[in-house]
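Accompanying notes for the structure given below.
Every protein chain except one is present and positioned as in the full complex.
The first chain written gets the first letter, and so on, giving A, B and C; residue counts start at 1 in each chain.
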Amino acid sequence: MIHSIIERVDMETPTTVSILFPWDQDVLPGQFVMLWIPGVGEIPISLSHTGRIKGITVKKFGPTSTAITELKAGDRIFFRGPYGNTFRKTEGKTLIVGGGSGMAGLLPLITQESHGVVSARTKEELLFADRFSQEKLTIVTDDGSMGTKGFAVEGLKTLDLDEFSLMYICGPELMLKSILDYIADKEIDADFSLERHMKCGIGVCDSCSMDGLQLCTQGPVFPKSALLKSDEFGKERISISGKRVRL
Amino acid sequence: MIHSIIERVDMETPTTVSILFPWDQDVLPGQFVMLWIPGVGEIPISLSHTGRIKGITVKKFGPTSTAITELKAGDRIFFRGPYGNTFRKTEGKTLIVGGGSGMAGLLPLITQESHGVVSARTKEELLFADRFSQEKLTIVTDDGSMGTKGFAVEGLKTLDLDEFSLMYICGPELMLKSILDYIADKEIDADFSLERHMKCGIGVCDSCSMDGLQLCTQGPVFPKSALLKSDEFGKERISISGKRVRL
Amino acid sequence: MANIDTIITGIRLANPLMLASGILDENGYTMKKILEAGASAVVTKSIGRVERTGYRPPIIAEIPGGLLNAVGLANPGIDNFDHEVEIALQAGKPIIGSIFGGTPDDFLYVGKKMEQYGASALELNLSCPHVLGVGSEVGSDPELVEEIIGELKKKIKIPLWAKLSPNVTDILKIAEAAQKADAFVLINTVRGMAIDIYARRPVLSNAYGGLSGRAIKNVGIRYVYQIRKETGKPIIGVGGIETHEDAIEYIMAGATALEIGTGVYSRGKGIFSEINKGLSSFMESEGFSSINDMVGVAVQ
Partner (left out) sequence: MANIDTIITGIRLANPLMLASGILDENGYTMKKILEAGASAVVTKSIGRVERTGYRPPIIAEIPGGLLNAVGLANPGIDNFDHEVEIALQAGKPIIGSIFGGTPDDFLYVGKKMEQYGASALELNLSCPHVLGVGSEVGSDPELVEEIIGELKKKIKIPLWAKLSPNVTDILKIAEAAQKADAFVLINTVRGMAIDIYARRPVLSNAYGGLSGRAIKNVGIRYVYQIRKETGKPIIGVGGIETHEDAIEYIMAGATALEIGTGVYSRGKGIFSEINKGLSSFMESEGFSSINDMVGVAVQ
């Protein structure tokens, strides 16, 4: 395991914190680490900060993510990585679409030129919306407490996608699926960052696989073209035990 | 194990052959290999040829060395190495003193400028005497069948050692000891290449040790100064079982 | 190209390299992908009678020379595994069903189903905890091993491969108890453990794990050689195979076929075709005309 001492902890939403720590390692947007809380568990977490100081942004969920959100500056964190691939680069304008904690891994991609579609269950949970300039931001909430009401794809429908050269998307798989369906016949290209169960992070346990590819080593980022041909995307996955389940 | 195909076999004396083989490896004079005859045994053998084509020169003795002398061009040889250290370099004239198969490891040191003292049990066993120019050669045989009669040190006594900047010596330890005793109080410096039992060649088994140093990793070449301070050189060694025995 | 096909317990393999149990063989699509990448067969993840989630992560640790794992026999249960085998079979190559259990009855239940799903052979993973014996594994109890294999032999038609553990005092005793099996698979992981000195605790959630990869290659070679020499039975070699030289070393020690697990992690899925290429050119330059010619040639 690699270890580092936490430099700063920022509260991003009532349930989400960013943890910043030094790590002398080149990392790319889209890559993740397997973060270990000794005695609790180990989970995959995207790198939300990929500069000299690295960072992660984690939403409280089960025991491990909860333990992560309770860490303080000066605490030690343990992880291994970086794992996974990265997003394609582009010259033109980009459209960044994040659902819930999915925004975490997209943070390094945000530039002056990016337009953001930030979605969450409710207003308080909108993550990193403030990183986009006001006129380049579309907000969507499930409960309609702010912005468009509904799922992320509803936000997309308010935009002219021809403006953008590439879309970056991260969030729950069903959200990705609805977006893929929406853009399937459209011109716009897109990179989707997927999340499935990951037990090993190194291409061994098969828990994260889709279409015979391992999200942890051959993903988590896949282009629109690959997902359009997929047998399993948005439909089925393997559970913790290895049982095939509907999404 | 490393392996190579024998390119040429030369008969050097009735009991000694040189075996030449390609091996793409930098080696230094004084270094040796552990040569393995599958099913027979493994013994340390100096590299007598250290150029592009490597070579060894082996005298028939027990089962393993005998098997080596029976190898032919086209046969495969197996070995590991190179092991051990090398001789010091010098600007001036060198004196090369070899006893029996001890000349093998000295061969790469012979230049136009070197004077040789070549000794053997008997005339037929003189090794590499022809590599020195006539006027720079002193021959010594135990039985007096050629040159000076007696041991190598007798040959030394016929020379003015002040002419030489460095002496290189290889042969049985008692021969080395008699030479060390002879030059102990003299100006001339010398590098001695020693031979003791070697079971591992890599500094593990302790069978080759002298004064706490391993001949295989810290030798086999030692300067005169080191041997003058030695507790064990020329006196005692450890047998195959590990028993301390007189030389 | 030298001919690298091989026959093990009547099953013809286009090359000696199968995927080992427990690595990328839970999802049918993954198995299919690995077969398309050059593996001649896949051994499924070990499947038991009921669904198990296994241990909580960390279930794996990367160590110099290999991996340590304690997955905890996570598996969907045999009744949920039909579809995965079905998908994998689309590649048109043999699927070997790895099964585990604590009793002969478990093995029989799961084995029967595997056979129905279309497995070409059963690989018996004898390394799971013994339900009656405390702390020990099924595979270290010769009587239980004999009973399990005797029972299966009577009721299962496809070949039985007994996968033995290296963590025993006398592997020969276990091999004798398993003599009714059609082949032996050697070896399963070696007992091991890793501690993180900054966290001051074991890395794996289960503390203890199994060592695989290069670190155990010479252990595997040893047992393949010994069992070949002492029993003469067909052997499938597994443990630390990463290069064609490793593969040949196993074959010369007595293996008729091979499995690769950790090598897929360290070298990628291309490992199958790479090793096959190396194998073929070695055989050509060394004058072997078939895999069979090499099997056990080093055994004295």
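Here is the rule we go by: a residue touches a chain if its C-beta (ideal position, glycine included) is under 8 Å from a C-beta of that chain, and two chains touch if they have at least 3 such contacts.
Values in this document were obtained by computation on a predicted structure and should not be read as measured data.
S.K.: List the shown chains that the missing chain touches in the full complex.
M.R.: B, C
S.K.: Decide which residue listed in C:Ile148, C:Ala253 or C:Ile275 touches the omitted chain of the complex.
M.R.: Touches the omitted chain: C:Ala253.
S.K.: Considering the whole complex, which of B:Ile6, B:Cys200 or B:Ala226 touches the chain not shown?
M.R.: Once the missing chain is taken into account, the touching residue is B:Cys200.
S.K.: Among B:Pro38, B:Gly51 or B:Gly144, exactly one should touch the missing chain; which is it?
M.R.: That would be B:Pro38, which touches the missing chain.
S.K.: Touching the missing chain, which residues of chain B?
M.R.: 1, 3, 34, 36, 38-39, 41-43, 76, 78, 80, 199-207, 209-214, 231-232, 238-244
S.K.: In the full complex, which residues of chain C touch the absent chain?
M.R.: That gives, for chain C, the contact residues 63-65, 68, 135-136, 140, 166-170, 172, 190-195, 197-198, 200-202, 207-208, 211, 214-216, 218-219, 221-223, 225-226, 245, 248-249, 252-253, 282, 286, 297-298, 300.
One rule holds in what follows: only the chains that are shown with their structure count from here on.
S.K.: Of all chains present, which has the mean Cα position farthest from that of chain A?
M.R.: The most distant chain relative to chain A turns out to be B.
S.K.: With chain centres defined as C-alpha means, what is the inter-centre distance between chain B and chain C in Å?
M.R.: Their C-alpha centroids are separated by 51 Å.
S.K.: If you average the CA atoms of chain A and of chain C, how far apart do the two points sit, in angstrom?
M.R.: Chain centres of chain A and chain C, defined by C-alpha means, are spaced 36 Å apart.
S.K.: In whole angstrom, how far does the Cα centroid of chain A sit from the Cα centroid of chain B?
M.R.: Result: the chain centres lie 68 Å from each other.
S.K.: Specify, in ascending order, the residues of chain C that touch 2 or more different other chains.
M.R.: Not one residue in chain C touches at least two other chains.
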